[in-house]
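Structure below; questions to follow.
For this depiction, one protein chain was excluded, whereas all remaining protein chains were kept in their positions.
Chain nomenclature is as follows: A, B, C and D, assigned in order of appearance, with residue numbering initiated at 1 for each chain independently.
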Amino acid sequence: MVSFILRRLGLMIVILFLVSIIIFSLVNVLPGDPALLVLGQEATPDQIEALRDEMGLNDPLIVQYFNWVVDVLQGDFGNSIRDNTAVTTILMQKIPVTLELTVLSFFFAILIAIPAGIISASRKGTAWDYSSTLFALSGVSVPPFFLGILFIFIFAVTLGWLPPSGYVPLTEDFGRSLLLMLMPALTIGIRLSAELTRMLRSSLLEVLQSDYIRTGYAKGLLEKSVVFGHALRNALIPVITVSGLQMATFLGGAVITETIFSVPGLGQLVVTSILTRDFPVVQGAVMFMAFAVILINFFVDILYSVLDPRIKLSGGTK
Amino acid sequence: MEQATEANVKQKIPNPRVEMFKAMMGRFFQNKLAVLGGFFTFLLIFMAIFASVIVPHDPIEQNYSEIMMSPSADHWFGTDEIGRDIFSRVIYGAQVSLQAGLISVGIALAVGVPIGLISGYYRGFWDEFVIMRFTDAMLSFPPLVLALALAAVLGAGLENAMIAIGIVLTPNFIRLIRAEVIAHREREYVEAGKASGLRDWRIILIHILPNTLAPIMVQATLAIASAIISEASLSYLGLGTQPPDPSWGAMLADGQGYLSDAPWIALFPGIFIFITVLSINLFGDGIRDMLDPKLK
Amino acid sequence: SSSTDGNDASEGDSDNQSEDSSSSNSESKDTLVIGLDDDPPQLDPHRSSAAVDRQTFQSLYNKLIDINENLELEPELATDWNISDDGLTYTLTLQEGVTFHDGTDFNAEAVKFNFERMLDPDFASPRASEVNLIEEVNVLGDYEVEIVLSEPFAPFLSVLTDRAGMMVSPTAVEELGDDFANQPVGTGPYEFVERVAQSKIELTRYEGYWREKPAIANVEIRPFPDANVRVTNLVSGELDLLNKIAFKDIEKLKEDPSITLLEKDALGYQGIHLNTEVEPFTNKNIRQAINLAIDREAITRVVFHGGAVPAVSAFAPSSWAAPDFEQPNADVEAAKALVEESGLTDVSFTLKINPKPEEEQMAQMMQAMLSEVGITMEIEMVEFGTMLDQLSTGDFEAVRLGWSGRTDPDGNAYRFFYTDAPNNYTNYSNPEVDGLLDEARTVSVQEERKAMYDQLSEILWDDAPYIFLYHERDYKAMKNYVKGFEHVADTMVRTESVYFE
Amino acid sequence: MSEHSQLEVKNLHVGFQKKKTFTTILNGVDFSVEKGETLCIVGESGCGKSLTSLSVMGLLPKTGKVTEGQILFDGEDLTEKSQKQMSKIRGNDISMIFQEPMTSLNPVHTVGKQIAEVVQLHEKISKKKAMEKAVDMLKLVGIPSPEQRVYSYPHELSGGMRQRVMIAMALACNPKLLIADEPTTALDVTIQAQILDLMNSLKNDFDMSIVMITHDLGVVSEVADKVLVMYAGKVVEYSDVKSLFNNPQHPYTKGLIESIPKLTEETEELPIIPGSVPNPDNMPRGCRFATRCPHAQPTCFNEVPPLIETESNHKASCWMFDQRWEEIKKEGEAYASRKETAATTEPVRN
Partner (left out) sequence: MQAEKKPQQQQNLLEIKGLKKYFPVGGGSFFKKDNTYVKAVDDVSFYVKQGETLGIVGESGCGKSTMGRAILQLQTPTEGEVLFEGQDISKFKPKQLRELRKDIQIIFQDPFGSLNQRMTVGAMLSEIVRVHRIVPRSEELTYVQKLLKDVGLNPEHYWRYPHEFSGGQRQRVSIARALAVQPKLIICDEAVSALDVSVQAQVLNLLQKLKRKYNLTYIFISHDLSVVKHISDRVGVMYLGKLVELSDKHGIYKEPQHPYTQALFSAIPDVSVQEKKERMMLKGDVPSPLNVPSGCRFHTRCPLATEQCKQEIPEFRETKDGHKVACHLV
């Protein structure tokens, strides 16, 4: 266990290091001068030069990278170029939003996926199975922005049941916060649930073929007990791993959903920051997202070993 | 005499390739949804290829006296905010989307397959500490964010969007292929090949690659579907196709503003993205079944 | 924390309000919720470069001089001003009894401090280009200050009506340094409470305000970059007031009985920078052909639904410098002839635009129009950051970019058309134009200046380094219980006078 | 009770639905197992041994179906019982052990829990009691320190221990009949010997009947009382174990026994049965072994041979033991000569 954690920490550092290099280089080859964006059309070349100096943009890239990494290691992600707020402060404001959205989306996803997956796997080849498969495929196929737009059109514009968009922190107004999150969370949740249903179905089908399921029946268990007592847990193992790996996709998928529903989360932050060349914010936010993804996968691995006693948390390579 | 029997034999036994193909087709056609998906996929490809013949109007011709007209006999899907025929634009949009899907996946395959093959076959330091960690790093980025950043770096435009999506998809293929190769590398037929004194490249290309083709194909079809969505997303954010080329994503972005007055502007491209991606997904599922001889 | 409490209450209220049909219920409501088209990046006027910032400044800060609905100068922090005959020395008399939100007194020293801050090369203020003619600022008394320019500059007073005239608290600046932007302190009617980037900015009434205190206790500013979302939120009652609407919504909002739509000609202009140093725009015939080929009327009608008027010069109809000449209708034949005359064949160029639906529509319309006269125009969408970069390095053929406009015509022309001026992206250089622009700065008689600008407009139309397309009109949409809104052509949201009914 | 055999299978036909065609795999299987008796079913891979046992358990795959015949357990026909009724019998009256001990245990539950589950299911006792019973059972099958081992997961045990756990689970409710489908195939010989020993001693202690499936004739000689030899879904020989090895009747059984290399004898070349098992979709109409039988006559190909009692407790399904055999042979000779004159020889197929 200790060796597992050490090893994972080591890996995490390597990956984060690579992520930092990738994002740093990416951001630095972005066309567009942040100094110019800060100063706007009114700026004189002298001013721009001065500001570039101040921001350290005239240093060699290696030096810039090094400076940035040293700061990051001290917990300082720098300040936003756009509004000079500390990146950490901005992140702290955004994280709860994204967290709320993510948790809610997963909640919806699981609420839909588990029953759908079980029904379609245990009634393979029936109309239930077909409709659940079709739902799952549709969910995967509908672009998130189209679904979001459709939701707004139906529930906010036409029916007027839900507020179209916006965000209120949970702490400020619990009910309203949830109400506002309903559509974005459903938009992400439906897609996620579609993926989960597909995965659960196929992994359940495989598990249901296995010998120990036959043993279960041979013991005299009824189908219900076999499915819930023996099959589900085994089938969930790959599903959980895959959803861990999909985490990155969902953090990213939220980008557009957040934009459509004006949810001020991390995704929107990254998009606007890329477009406004707010390098420190882009770097900080992406580092955080990557960190979150890695961390989640770390926990997924632990969960994995809890669910599956065969998996020992040892230092071995996969 | 030898000759005679040989000819004889060839005539008598049914060609096994044909038999295998028939069995595969059988499995494919058993999956009704896949057949439907395949049908639509080919219909869309047909549409894209013959767009210029099919369309009733020029997709970029503007008619300011026919702005935001609802669907009619002349304009099946209505007209958009500068009076263009949406049906014609949607048909042309198939070109963009299918290109985007095929080319970006092509890029990912072209880069991912060789790297995955070599990395998985030789393992060792490069595999463990460079390639795998690098793909790990790439995969811990939210893909859309990565695509967005790449597209911003490369500049807007369909080609660049395809390259960006291709790059984002690549690590997935590297991983998949590497895992497959590692699994096959330990299989006895590969060892037997080695034991027969075959060179590595021959083992990799002639023996391992064809055996990993099935999962690669499946992943590729699914990747085409997601590449289409990604292209639409980038176009939606303004980093995809350039106007006036009709991209479904861009049309959707334009139409979003007119949802309450002219919902058809956004609705039809949206439905087409959906149908296309769904068809390809279904088709991909069918191919998965087709390539799995374990299925009866 | 007391203000947070107040906030909670207001949230509850806005809830109730959306349940009752969103008409008049001003009694309980004490927060004005404003929707902006973007998140203001900067709350420090001397740092600000984005137009949207100014929307919040009007609540947080006072300017030395204000402009009224007819674009006439009005006293604000400066009660009176005096210009020396040589046009170099400006003497301002200041309002007494004004305090900053942090309690600091506003006086001549504060004014001096503010100008020095803007001029400080280390501070790299975008304001510097507006005030760089200032040679010195002298404190003449507690409430009297003298500003000396290095050369006569007629538009100087109008500069003071904008960000350069906004006064920030010297104490706060010294205390907070760069962090001032996150805790701005001005003299305005509202003081800063809290900001959540890209989510909201909260302001509350400044109890020590020197003029009549605003009627509404709190202001909340929320960014909605998506125009549809913004309007939907106004209609559904989440928002009370919008700074900008999508043009396609004009008719709809006009018809909506619960909404008041104010309309005003703005000061800016929109058009295309043609890089006169590269093919095909080295050729004047081509530039003129483009000028003639574009049907501005169609663009304003189709894309802007009447929310813009065709432009022929840098001066909007609201400005006194607007030229009198009629805009000629699109003339395909004449344009064709010009292309022929140019001797060039296969004329083609790439227009860079921002990725926005309206821009795309307009670009596609122009593309169609130009193709009729035999000019091929490619469209390339470039985000703003890249675009600014390419503009400054000259890496472009044509760029679709306008100017938000300044009160004084000089602010709309000099920086773009004077040889080597900072924003002369077109690389246009015409001694005659330079002469006119210089002279118009020194003369202070409006009629004389108008004649000069008229001449300028004609030359620019003829030379066509920049294709003027349209002047936007400014729309402010609000719930009809929002009253007292002063709609000025500078397009700012002035919250001071607003009240609920 | 004693008027019935413990298990009696009569004319069992089982097949699979494949798309539109129905393939019959088991084609009239008959046998019976008395109380306390061990019956071994042997035969080549794919001949339907497992299918027979699964039919008894009522655990055929969804596409499989019993089309004809009866399975009488204590005189009651199991083919007529519903799934619910069957679930009361399974694990309680009839238990089953499978070939692969690793995959037959659920990897995510402790072995104790898996044993206790059967007990709780059929005996309605408390969890704690069931767990105690699990410990007892583990002790019974000879697992050292069973108190700790109940908390082990299957992967923590060796193959032999896992198979013991399977046995413990199968015996937990004192079944009347134990079906063991190749219980030792996956194990090493030394471990196999331990398990076979264990099963033998438990059989005596519990007085159960056992149906043991195997393809290893050595194992048969160790444990069986009676042997059922199957070939391509049919019973070819059904006999007392001694009689079978001493005096195999059916050509297939003979070939089978001879083709095994013997430890005690030296042979340069092993006698073999030429050819391979025909495809289920393409079976000869008559005796299914006819394609490989050295004695086959045209009749063998066309008419199904009856199961003929050649000795007491020894039956074989072959025309050779029929009174008509001489007749059949003559007919065959006549046919062969006709064929020879036609001068077409069928290629020898291996």
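Miscellaneous remarks
Please note the rule applied: a contact is a pair of C-beta atoms (placed from the backbone, for glycine too) under 8 Å apart; a residue touches a chain by one contact, two chains touch by 3 or more.
Everything numeric here is computed off the predicted structure, so don't read it as measured data.
When you scan D:125, D:191 or D:308 for touch with the missing chain, the hit is D:191.
Contact with the chain not shown here comes from a single listed residue; of D:63, D:85 or D:158, that residue is D:158.
On the side of subunit B, the interface with the absent chain consists of residues 2, 5-6, 9-10, 12-13, 15-16, 19-20, 128-129, 187-189, 191-199, 202, 206-207, 210-211, 213, 293, using the contact rule stated above. Contacts to the hidden chain, counted on subunit D, fall at residues 44-45, 158-161, 188-194, 196-197, 215-222, 242, 245-246, 255-257, 259-265, 267-274, 276-277, 347, 349-350.
By definition in this document, only the chains that are shown with their structure count from here on.
Here the chain at the heart of the structure, going by C-alpha means, is A. Averaging C-alpha coordinates per chain places the centre of subunit A 53 Å away from that of subunit D.
Work out the mean CA point of subunit A and of subunit B, and you get 23 Å between them. In subunit C, the residues that touch at least two other chains are 383, 386. Shown for subunit D are the residues in touch with two or more other chains, of which there are none.
Those residues of subunit D whose C-beta lies close enough to touch subunit A in the complex are 57, 59, 83-84, 87-92, 95-96, 98, 100, 103-109, 117-118, 121-122, 153, 155, 166, 169. Those residues of subunit B lying in contact with subunit A across their complex are 33, 128-129, 133-134, 136-146, 148-150, 152-153, 155, 225, 229, 232-233, 236-237, 249, 252, 256, 259-260, 263, 266, 270, 273-274, 277-278, 281-282, 285. Subunit A makes touch with subunit D in their complex at residues 210-212, 214-223, 229-230, 233-234, 237, 307-310.
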